[in-house]
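Yeah, one chain of the complex is gone here, protein chain that is, but the others are all in their spots.
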Amino acid sequence: MGAINSIEQLEAYRQELEDAAVTDLPTVMICFGTGCQANGARPVAEAFTNIIKEQGLELNVNIGIKTTGCHGYCENGPLVALQPQGILYLKVEPDDVPEIVEESIKGGRIVERLIYEDKTTSEMIAEYSEIPFYKHQHRIALRNIGAIDPTNIDDYFLAGGYVGLVKALGMKPDDIITEVENSGLRGRGGGGFPTGRKWRSCVAVDSDVRYVLCNGDEGDPGAFMDRSIMEGDPHTVIEGMIIGAIALGAHTGYIYVRDEYPLAVKNLSSALEAAREKGLLGEDILGSGFDFDIRISRGGGAFVCGESSALMRSVGGDLGEPRAKYIRSVERGLYDKPTVLNNVETWANVPEIIVKGAEWYASLGTEDSKGTKVFSLVGKVNNTGLVEVPMGISIRELVENIGGGILNGKKFKAVQTGGPSGGCIPERMADLPIDFDSLTEAGSMMGSGGIIVMDEDTCMVDVAKYFINFLVEESCGKCTPCRDGLPRMLDLLTDITEGRGEEEHVAMLEELCDLLTWGALCGLGTSAANPVLSTIEYFRDEYDAHIRDKKCPAGVCKALITYSIDPEACTGCGLCIKKCPQECITGERKEAHEIDTTKCIKCGICRDVCTFDAVRIS
Amino acid sequence: MEKISVIIDGRTFEAVKDQCVLEVAHENGIYIPSLCYNSEVASSGGSCRVCLVEAHQGGRMRLVTSCNYPVREGLEIKTDTPLVQRIRRGVLELLMARVPDSEVIREMAAAEGVTGVRFRRDEGENERYKCIACAMCTNVCAEVVGVSAIAMVNRGADKKPATPYYKPSDVCIGCGACAYACPTGAITMTEKDGVRRIWDRDFNMVTCSVCGTPYIPEAQVDWIVRTTGKDRSFFDKCPDHR
Partner (left out) sequence: MTDVTQFDRIIDRYERTEESLLAILQDFQHEFHYVPEEGIRRLSEIMEVPESKIYAMGTFYKALSLTPRGRHIIKVCTGTACHLKGAPEILEELERELKVKRNGTTTDGEFTLECVNCVGACAMAPLTLIDEEYHGQTRASKIMDIVKKQVES
C-alpha cells in the first residue's frame, strides 16, 4: 500500500483495515516498554512465539502477538494482556507461557497465580480494567498504550488514529487554535502555560517561517511519562504536531529526544517513516497542499536542554545554553523564528481534543486545570508506575487508592513533586489537590508529573542535598548565581549532613535561595530554591536535629549514624562477616556478631544480606 | 528608529525602542555596574548578573539584566532599591568567593559594601584565577575577530575558555583581543624579545620599520592578508608611523 493521496483514500484504507480486523480472535499483548524489557519481557515474547509455532496454533486460531508500549504498571512486569478477554497477567516468566497458552488461550480459563491480588483486601482480579491501578485512571494521552503495537501504523489507524488530522485539514487554522484555547489545555511539561494562548501569540508574529517543536527531554529524575508515550504511541505525538503545524502555518517540526531514551528514538523514527510512506508527512499531505515534515533531534545528556531556549540552541547544533527570555520564543525562537515548543504529553492530547471537542476536554479536571495528567508514581509506594487521572485528584488518593499505600507498611512521610524544580509536600498536607496551582502555593509545583513517595526512612535534608547536587552537575555555567551559588549551597548541605552544620547555615541557605530565585538566568536556577525551601519549611526539625544534635532521625546520613547488630535477632550465621568489605564484623558461629564501629564505613551490605533483619541503624 | 520614553529612578529619558537599559542609563549618567557586556559585542552580556535592576512593566516586577533588556514604552526601571542592592551584593560575594585574586571584583564589591566572604573557598580556585566565565573572550574571538580559536568548555563551575585539548591553537592569530576585552584581566599575554606568548603559543612579532617596536604578530598579519587581500607591505610600519 503506497502513499495515500487524499482524505478519501485514507478513509477507504481505514475501512479496509477495519473489515479485515477480526476482533474476537485471541491476541497476546506483551509490554515491551523499557521497564518490562529490563524485567525480561523479551524471553517471554520469544516463549510465546515458539510455543505457538510449535503447536501450530497459527493455523487453527489466528493469534497475534503484539509487543506494546509501556502499560505503566512496571513493578509488576513482565505484563501480558490477553484480548478479547481483557485479562492481565503479572510478573510472567517464560516457564509460565505453556500454562497460559493451554489454560487461557485454548481453554478460556484464568491462571489464578498470575493475576493481580489486592494487598489489602486479598481480592483476586483478572480483568485489566478492574484492577485498582487501572480502574481509577482516565487515559487520554495514554489511551493507546499497551493496546497497540507502536511500530505498526495500521494499529494506530484501527484505534482511530489520524481522524483528528483529517478533521483539522477541514478546519480554518484559526479555529483549530480556538478549539485548543477553549479546551483549557495547559503545558504538560511543567510550565503549565495555556497551550492555545501560546499558539495564538505565535501566529500573531508576522513571519513566513515558523517551527513546531516537541520537548522530549524529560530530564526530571523519577519521571518517565514522556518516554512511555514516545515509545508506546509515537503517532499521537506526530499527529498532534501535524495539527499544530496546520494551525500555526509551520512547515518544519523537530522532536527533541533525550539521549537516555534509545527505544523512544527508534520507535519515533520508524513511526515518522511510516507516516511519510502513507502521505501523512512531507509534501502535499493527503492532497491538501500543505507541506510539513518532522526531524528527530537527539539530546546529549544535559538536563538543562529541557529548558526551551537551551533546547532550541541544541537543536541548531550548539551547546545547550539558555538565553535571556526577554523576547519569548513564540516571537524569536529556533533560528530566531517564531516557534512553538510543547511537551510530548501536551501534543499527545491534541488529536483527541480536535476529535472529541474542547467542551469534552474542559469537562474533565478542575476550573483552572482542565483535562487529565499522566503521573509517574514512584518511590516507597506499593504500586509504582504510570497513571493518568483527571486533574484535581488529591495526593492522598493517588498514593493510597491508586498507589496502594506505602511499601512494607511504613509511614507515609512526604511526596516530592516537580523534579529538581519542585519541592516536598508533607503527609499532613496530602489532601491537597494535584493541579497546576495548588501545589505551587504550597511551595512545590506539579511539574512534569513525577511523584516521588517518601517514607519514614527518608532523610529530608539528604533529599535537599540530592537535588542541589543534581543541579550542580547539570548547571550550564553561564550565570553567576547558579554556577557559583549552587556549589556553595551544596557545601552547606554537605556540612549539615556530615555533622559540621552550624546555627547560621539555614539562614545562609535561605539567602542563597533568594539570590538564585531573583538573579538566575533560567528556570533551572530560579526554581532551584524549591527543594531546599520546602524541606526547610516543612521539616525544619530534621535540619535542627542534624545541626544541633548531630543526629539524622531517618538514619540515612552516614556521618551521623552507627550500625550495630541486635544480639537478640542475630543467629550467628556468619554471612555478614563474609560480605563485609571492611572485614570489621566479628563473632563465632551461632553467637551474636559485633560490628567494629571504628572501621565501619556504613556501606549497608551487612543489612542487605542479613535474612534475620538483625542489623540496626541508630 | 522608533523613539520612546522610559523612566529610570523616577526620571524620564528618551531612548530608542529595543535599546538596552544599560546603554540608556549610561548615556544619562546613571551608574549600573557591569562586567560581561560590551556594546561592540552583540553576543556578550547576561552572564555575570551584576547589572540586575528592577523592571516594572505591565503591572509586573522582575529583576532583569540591564545589559540586554530592551526598553519599550511603559517601562519603569529602578536601579537602587533594597532588593537590587541585596541581590547585587549576593552576586558580588559569590564572585569574590570564586576569584579572590581579582582586584576588579574586590573593588566593585567594596563599592557595594561587600568586603568579606562567608563561604568556603571554591575548590577549583587556583584554576579559576580571575576568570568569571563570562565568555567575553570567546564571544570576541568568534564575533569580532572571526577566528574562534577558543570556546567555553565544560559545564557548571568548571566552565572556562580554552583551546581544543588545551593545546596551542593553530588558528589563533595572537591578536590578544580576548585579553584586552576580558573584564578582569584573567588572560595572560606576555611579550619578550619580539615574541608574544598567549594561550601557550609563541608568536613572532613584526617590528615597525620606522621605530623598531614589535607591534603585531606575524600570524595576525598573515590572517588579515588572507582574509582581506590587503598588501603585506601595509604592515611594515606601526600605526603611529604609517
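Observations
As written, the chain order gives the labels A and B, with residue 1 at the start of each chain.
Going forward, contacts are C-beta pairs under 8 Å (C-beta built on N, C-alpha and C of every residue); 3 or more make two chains touch, one makes a residue touch a chain.
All values reported here derive from a predicted model rather than from experimental measurement.
Interface note: of A:132, A:187, A:279 or A:320, the residue touching the hidden chain in the full complex is A:320. Checked against the full complex, the one of A:32, A:261, A:347 or A:412 touching the unshown chain is A:261.
Only one of A:14, A:139, A:227 or A:505 touches the chain withheld from this view, namely A:227. For the chain left out of this panel, the touching residue among B:74, B:113, B:164 or B:212 is B:164. Check A:114, A:147 or A:302 against the missing chain and you find that the one touching it is A:302. Taking the complete complex into account, B:153 is the one of B:153, B:179, B:195 or B:225 that touches the chain left out.
One chain of the complex is left out; on chain A, the residues touching it are 34-35, 37-39, 73-75, 218-224, 227, 259-262, 295, 297-303, 314-320, 376, 378-380, 384-385, 416, 419, 450, 452, 454, 458, 466-467, 470, 473-474, 476, 579, 581, 603-605, 608-609. Interface residues of chain B facing the missing partner chain: 138, 142, 147-155, 163-165, 169, 171.
Everything that follows uses one rule, which is that only the chains that are shown with their structure count from here on.
The centroid of the Cα atoms in chain A and the matching centroid in chain B are 41 Å apart. Across the complex, chain B meets chain A through its residues 46-50, 52, 63-65, 68-70, 83, 86-87, 90-91, 94-95, 97-98, 118-120, 122, 132-133, 135, 152, 154-159. Within the complex formed with chain B, the residues of chain A that make contact are 302, 304, 319, 323-324, 326-327, 472-481, 483-488, 491, 508, 511-512, 514-515, 518-521.
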